[in-house]
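Excluded from the complex is one protein chain; the other protein chains are retained at their positions.
Moving on to chain A:
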Amino acid sequence: MSTDRPAPSRACEAADAGRRAVEATATRAPDARRRAVEAAGEVRDPEMPMLTLADLGVLRGVEVERDADGGEVVIASITPTYTGCPAMATMRDDLVHRLNDAGFDRVEVRVVLHPAWSSDWISERGRAALHAAGLSAPGPAPRRAGPVLLTLSGPPRPAPPCPRCGSAATRLTSEFGATACKALYRCTDCLEPFEHVKEI
């Protein structure tokens, strides 16, 4: 069992701080908003169910507004991890369902396209959950000034340690995996394949 996961990046700490701020606001805010934030915060990612949408950084905000008749409307905002993410419809339906169950009859789910999702937004709690489920968490997202460089040879990133046995002897199988956000690796020590959430 490995405990040498990469130290959280600054951006990741910022994401955690952001999440704590949302939760702190929720505890101060009126009861309805707190309940809405709690309910939305329980919804899990359909493709990586060890993560909540909040821990994945996909849930960008939960507000409770009043319409002209004084009725409560929950506005939940989500952003896609990848442009073609086919799970957006399921996420929307899961949010609506969970908020309905929490007593909010009217729920509106909005799409936020800017800023684009970054793997840096996965919270520390989310990274621990990925690791516990045998997935390799992303390192810091690439920062660059100027054009994107073409990488014709060599590994696209330092090989991540095996999330099962902790060995550093891992090799990239493919940059594309079972979902848009993951690459495929294999461990040459324990011989198990594993998935790595890509840095973007």
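One rule holds for everything that comes next: a residue touches a chain if its C-beta (ideal position, glycine included) is under 8 Å from a C-beta of that chain, and two chains touch if they have at least 3 such contacts; residues count from 1.
As a working rule, contacts and distances are computed from a predicted model.
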Looking only at the UniProt record of the hidden chain, which name from "Spermidine/putrescine import ATP-binding protein PotA", "TRAP transporter large permease protein", "Ring-1,2-phenylacetyl-CoA epoxidase subunit PaaC" or "CoA transferase subunit A" is the right one?
-> "Ring-1,2-phenylacetyl-CoA epoxidase subunit PaaC"
Touching the hidden chain, out of A:V112, A:A128 or A:C190, is A:V112
Omitted-chain contact residue, chosen from A:L51, A:V96 or A:L135 = A:V96
Residues of chain A touching the missing chain are 77, 80, 82-86, 88-90, 92-94, 96-97, 100, 108-117, 147-148, 150-153, 156, 173-178, 180, 184, 198, 200
